[in-house]
Each structure stands twice: as structure tokens, then as C-alpha cells.
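What follows is an incomplete set of chains from the complex, kept in their original frame.
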Amino acid sequence: MQMHPAKRVEIVIENPLVGRLTNALTEAGVTGYTVVPVHGGAGRSGRWTREGQIGQAGMAMVICLIKPERLDTLLEAAFAVVERHIGVVSVTDTLVLRAERF
Amino acid sequence: MSDILALAGTNLISPIILSFVLGLAAALARSDLSIPEAVAKGMSIYLLFAIGFKGGASVAAHGVDGGLLMSVGAGVLLSFGLPLLAFALLKILTGFSRLDAAAVAAHYGSISIVTFVAATSVLESRGIMAEGYMVAVAAAMEAPAILSALWLVSRNGSGGRMEPGLMREILLNGSIVLLVGSFVIGLVTGEKGLGDIAPFIVSPFKGVLCLFLLDMGLVAGRGLLQSKGVIGLGAVAFGVIMPMTSSLIGLIFGLLIGLSTGGVVLLMVLAASASYIAVPAAMRVALPEANPAIYLTLSLGVTFPFNLTLGIPLYVALATQFTGG
């Protein structure tokens, strides 16, 4: 089956910032992403779980599949939001079906 | 004094308080007991809807007087002003950075609706009436404190910024909208509306509050475990002295406005309580460098239990004393 090279960007970010991140992505021309819930985690700011939370806090994972040439635009837009906040960003090489969608 | 202790004693031996204690104990013993996030959120929506509706229906029944506007005004003033007091106290009692101190201050200017609800139910069981519109005062006090805190930070140039859209987010925050909205529904539909849904929002209310406080205990306990060592003795002292001080300011305001005994108690409780939902979320956006472990531990782990167990009976005793009610 015909596959096309792409980048898979995975961003773990605090819930109150998800809207800002996806807005920034949209403004940067990124039209596709998927938001996955996160139940808990650990990092430089310590360990947490959903059960130890009240209200809107907690984190989410935003996954973007994108054409390789658009990666830098995306990362810059994402970084502007993520910069001052906790969370991580990773980029993996991948292949996608139906390239016309990206 | 012995009176207050007796009151506190009766208060402590109630299913509501004991449910909180059970949650706290279970968390500290590292039990895996937990209430699903969705259920806890569902219960908080129920509590907000019920308390707002009942407030509105009560205003519909007793009519509005000038006290409403004055009380809301007083609430806004308190919410703006108390963070300054908190900030000053924190500078004296703790070594927190300017940023952390401002973030904590925002929490203490704002309010905890569960503390308010718990106080309502204490008043009810003692047969003390309160103005129905205190619910509107609660809603009005949620947000202003955040502005004060951001001003405290921006004064010395760096740090907090009012992100675009943040102000709207704070004002249209789910709990404010639900509280005000259900207050208006209660006001419009009045006694008849209340009669329709009383078997849902009145009779089981205390029971739901128990389960919700069980969850609060679990969350507070887990928070304490996760942030061991984050706050020192000075901070703990702040977590007790601050609510006692603000409650006195609330008392003065309440007496000046001429609120009923119950109304004075609720204004004291609003002043004394610290936010743990709306403000933390706003702080993550506006002051991300401030340490959440500090403000959550203080608000949820120190001040909330203090108010729930000792604070409320104390405020009731003081208000009764001063209003002669």
C-alpha cells in the first residue's frame, strides 16, 4: 500500500493549556491533531495521578501527524505555548496512508 | 470559649466531617480507595446547581433588599483586598518567592464553594437562617482575587501576564456560570420550581455532600503525601492565621451591612476560605512558574480542613455573639 513519509509530534501538556496549544497549531496552519487523555505521570515537577486532582488540572497528550517540511512551523507554534510550562515534546519519523489528508 | 468547643465538638461528630476525615485517613494510609474523576465532577455540579437554585428560590420567597447589592459589593472588595493582606502575611511568615506568594494570595482572596456549602448545612441543622443571595456573593468573589495577584506580580516587572482570553475564561469559568445560572433559575421559578425538584436538590443534599467530602479528603491526603516537605511551619501557621484574620474582616463587613446572623457567618466563611479549583487552573496559565504544590497544599491541605472542623463553629459563635442572634 502506498505510504508517505511524515512526522509524528507528541506533546504532553497541562489541560488548561490544551485549547491554547490547538489554537496556536491551527493558526500555524496545522489542521489535524488528536487529543488523548492522560491518567498520570512524573517529571521534573514531581509525580501525579488523576486521583490526586480536583478540577480542571491534569495533563493531556496532543498527537500531530504532519508533512516533514511543515515540522518547523509546527514546532515553533507549539514551543511558543509550551515554553514556560511543564510537559514534553517528541518527534518521530513515520509513514502515513492517504497523504492528501496532511 | 467552652461554648465554642462544645459547638466544634458537635460539629466534628457529623457524617459530613467524618466522611472528610475518612478520606484523609484512607489517603494517608495509602489505601487505593478513590472516587472516579467523572463522579466527583458530577457531584460538584450537583452541589453547585442545588446551592445556587436554593439561594435563588429563597430570594424569590423573601424578596430582595438593598443588602444584595451591598453584599456583592463587599464580596468584590474583599476578594480584591484580601490577597494584599495574604501577600504581606506570607512575606512575614514564609520565605516563598514573590511569585509563589502572589499565587497563594490569589487563592485566599477567592473562595471555596464546598466550605460555603458545608457552612450552609451547619446553619441549617442549627436552625439559623441566612440571606439566599449569599450564593451570588460567593460567585462574585471567585475572580477579582486573581487580578490582584497578577497586579502584585506585574508590579515588579516580570512574571505574570494577562494572557489573551484568560479574563473571559476566569469570568465564564464553569462554577461561576453554574452558580449564577442556577441562582437565576431558582429566582425565576421560585417556590414552585423548588417544589418540583426538591426531592432531587434538597433531600439527598447532605448525603451527596458526605461522599463529595470523602473525595476531598482523599485528594487532600494524597496532595499532602505528594508534597511532603514543600511547606514549612511558617506556611502552616499562615494557613490557619489567614482564615481567622479574614473571617474577622468578613465579620466587620457583615455587621456594617446589617446581615442576619447566618448571612454574617457565610460572609465570614467566604472571606476565610481559599479556592482550590478556579484559581489553581488560572495560575497554571498566568503564573506557570509558581509551584502548584505550595498553593494546593496550603489551600486544600491546611486551610480547608481547618475551616471545616474548627473554623465554621468558631465563625458561628462569633457571629452569634456580635449580631446577638
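We call the chains A and B, going by the order they appear; numbering starts again at 1 in every chain.
To be clear about the criterion, a contact is a pair of C-beta atoms (placed from the backbone, for glycine too) under 8 Å apart; a residue touches a chain by one contact, two chains touch by 3 or more.
This one's a predicted model, so the numbers in the text were calculated from it and none came from an experiment.
Only one copy per chain type is displayed here, so what's the full stoichiometry of the complex in this file, written with the chain labels?
Stoichiometry for the full complex in this file: A x3, B x3.
Here is the rule we use: only the chains that are shown with their structure count from here on.
How many angstrom lie between the CA centroids of subunit A and subunit B, rounded to a whole number?
Chain centroid spacing, subunit A to subunit B, equals 35 Å.
Can you list the residues on subunit B that touch subunit A in the complex?
34, 37, 40, 163, 165, 216, 218-219, 222-223, 226-227, 276-278, 280-282, 284-285, 288-289, 292-293, 300
Over in the complex, which subunit A residues touch subunit B? Could you list them?
Against subunit B, the touching part of subunit A is residues 14, 16-17, 20, 45-57, 84-86.
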